[in-house]
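For this view, one protein chain was removed and the others were kept in their places.
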Amino acid sequence: MKTGALSEALKKGGIWGFIVLELIFFSVAGQFLSISDKAFMDGGNMLLLLKQSAPIGIIAMGMTIVMINGNIDLSVGATYAIAAIILLDSMTWPIFAGLGDWVIPVSCLLALSVGTALGALNGLIVWKTGVDAFIVTLGSMLGFRGLVFMVNGENPTSNLNWTLVDLAEAEVLGLATATWFLLGVTLVLWFVMTRTVHGRNAYAIGDNREAAVNAGIRVGPHMLINFAIIGFLAALSAVVFYSESGSVNPNDGQLFELWVITAVVLGGTKITGGAGSVIGTFGGVVAIQLLRKGLGHIGADTSTVNLVIGLILIAVLFIDRQLNVKGKQELRI
Amino acid sequence: MTDPVLRLEGIVKTFPGVRALDGVSFSVMPGEVHALMGENGAGKSTLMKVLGGIHQPNEGHIYMGDDEVVMAGPLEAKAKGIVFIHQELSLAEELSVAENIYLGELPRKRFGRVDWATLAEKTNAILKKLNVGFDAHTRVGSLSIANQQMVEIARALTVDAKAVIFDEPTASLTDAEKVVLFDVISDLQADGVGIIYISHRMEEIFKITDRITVLRDGQYQGTVETRTANDESVTQMMIGRKLDLSRNVSHHKMGDIALEVRGLSCGKNFTDISFHVRRGEVLGFYGLVGAGRTETAETLFGLRDPSAGEIRLDGESVRIGSPADAIARGISLVPEDRKGQGLVLGMNCRDNMTLPQVDRMRSGPFITQGTEIEIFDKYKDQLDIRTPGWRQQVGNLSGGNQQKIVIGKWLSMHPTVLIVDEPTRGIDVGSKSEIHKLLRSLAAQGYAVIVISSEMPEVLHVADRIVAMYSGRIMRTFTSDEVTEDNLIQAISGIKAEAAA
Partner (left out) sequence: MATLTKQEIGTVLAKQGILIAFAIFMIGFTLANAKFLSADNLFSVVRSSAILGVMALGVTFVVISGNLDLSVGSMMSFSTIVVLDLHDKIGPLLAIPAMFAMTMALGAMIGFLVGYLKLNSLIVTLGMLSAIHGLTLTYSGGKNMDIANKDGTWFGIFGQGSALGIPVPILIFIALAALLGLVLAKTPFGRKVYAVGGNGTAATFSGIHRARTVFACYVISATCVATAGLIQASRSMGSQNTVGQGMELEVLAAVILGGASLMGGAGTIFKTVIGVLILGFIQNGLLLMGLQFYVQFIVTWLIIILAVWLDIAAKRGRLWSPIA
């Protein structure tokens, strides 16, 4: 499939161009429409942006490998919520009473384990039953949310552990802890996707599953691991976010999957699998967060943001299709 | 006397209701190119699947050297040195050449990291051997088909191959690319590898092979030395009867020109195509895969936009914008891929047959089921379609009957021009002959029929005139009297005709 030089360039660098466009647009529009006096592209603002990108961004890295693999995970929002509840709630459990502040790493570990286990469960079902990942995770989106309510009840759970909050609010080298986690996860996943056998196999499986199977790649365990990874990252994201906020509502995380998938698709990963990159996803995450911030900066509210994000997702699909159109002499099916 | 690299003896393979292989024996010597021939359904691919570990034989033995072996699966077969180069390439387009060659076997360092240095080293060694123009880092998706095939072959060389099986390798190659392939095969021969070459192309078989084994209906027919064989003897073994190469002689009068095409082009698919078909005539289109015949048919049927040229129906210049358009103007197409393009496998026979005219068979808003069934019954009888009833799911019918449903579907539209693309591909000999007779009788009834075929006997038998295409162009149009197997083969292989002999 040969595409012109322009479309190749657009495909690779498009997301960065889009980000630049956004920065320009919002800076200019901000001059006229903004309620605050500060400029949009203010340094502090940008750092805050990175920090706020962390919750979605961390999960998006996991979604990248899952989608490159040819799967998808719609249950990440629910996993995020469960992990948050486990984190905050477990710190008050009687068995941990004697640990003092040492309960923090224990609770974190517990939350991460639960997330990983739920992810692995998804992966196991996809592997063993052969049911499409989309349906399996559509179901677990509901089922896990049921678990959330079962474990938590309908009221928010709060637990402000000041040591934890301090850790979360700390800044190392000028960057918030959350930002460090985001960068760290991005780096690790980039390494996995470009430098390890597991990562390269993910591309193969997503691109041509039959070829991968015939080459002896064990597709089932591979997918299981990837789902476990995204489950882990969903939990990690919750740990990072809720350490600071200290309060979780059982409905939290709803529509997270939409944001995450939008970021990943925006960043150039194909829905059908086999192509995409972690760096591209990072760009997509930043672009979306920029959009949210920018719209907020010019006075738009959450409903408008939802509207715009939905439309952007569709626009990206459209542009991607246009760039891949082979020309008029192709079969018109 | 050297031992054969591999020997299959008395292989029997049955599937529910079908004895696909009935006691087949076959051997390959080191350094020989051994052709495996037979009509579609003769058992060639089943035999190779048994060798490749995809199927387990019900009876029979496989020997490599002196030892008997069991091919438990494709990986096992590969480990034993049997390599398969399939017709459908199985590559991961987003990965590099090196990663594809070593798919599933990437050299590792600690912690699961890829050992890029070793990978590059090993890949370059193989690429050098094959003398190719691309390097290890190239993204496979950006390579031409011929080069992608080279990557597949390179994969074969990662193993210490004892036998390499090529399945129709030249289908999508240009002449120059074929030369490269044959060189590679020679090199493999020199290394003592046994080559199994599956193909329908006589010219190639007689050029590069040492022995030919023929299967028919799952049974072993014989093995001959290529030197001492010829087209006819081999074909006779394949079909079991003397080839009816009777030239077609039409006894009925031809009508007016129904369809005329002038200077039609469609980008890279075909250029400057000009021909005409009369009512009552069968026009054959012969050529290799990739010659542009199917693309021409698709353009006539409104599935592709021509970039230049003119289409005239009954003298009037027309634009055909969609299949619905074409159908309305009296052009019907029986497509090449009957399961993927011709039928909705999950639907029943009747619904499939009446699909193009479903809007017409109605009273008020509802479909008139009575009319539908009438149409189905009519063509069921006329074409002798074997099915328990119209409610049968089309997917359960045999290939021949499925094809008849598709043909019936289009006949019921009463077209002026009927285009049939590979009418008897994958169909048993009996049904083949029925369909040939049918096509001739349709012409006698006044239809203008275009038959696209890759089988020489078929096109010679059925057509009044033959258009020979090569690489998107018409090389020559033959009448029934002028055509011979030789000049036809030459035309479709790109050889320009000398001044008429």
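Some points to look at:
Letters A and B name the chains as they come in the text, with residue numbers starting at 1 for each one.
We adopt the following convention: a residue touches a chain if its C-beta (ideal position, glycine included) is under 8 Å from a C-beta of that chain, and two chains touch if they have at least 3 such contacts.
Predicted, not measured: the structure shown is a model, and the values here were computed from it.
Here one chain is not drawn; of B:409, B:440 or B:465, the residue touching it is B:409. For the chain left out of this panel, the touching residue among A:101, A:132 or A:171 is A:132. The chain omitted from view is touched by exactly one of B:218, B:335, B:423 or B:472, namely B:335. For subunit A, the residues in touch with the chain missing from this view are 125, 127-132, 134-136, 138-150, 213, 218-220, 255, 258, 261-262, 265, 271, 301-314, 317-318, 321, 332-333. Contact between subunit B and the absent chain runs through residues 301, 303, 322-324, 326-327, 333, 335, 340-347, 351, 355-356, 358-359, 361-362, 365-367, 409.
By definition in this document, only the chains that are shown with their structure count from here on.
If each chain is reduced to the centroid of its CA atoms, subunit A and subunit B end up 46 Å from each other. On the side of subunit A, the complex with subunit B involves touching residues 1-2, 195-198, 200-201, 203-204, 207-208, 210-212, 214-217, 274-275, 327-333.
Residues 74-75, 90-95, 99, 103-106, 108, 111-114, 141-142, 266-269, 298, 302-305, 307, 322 of subunit B touch subunit A in their complex.
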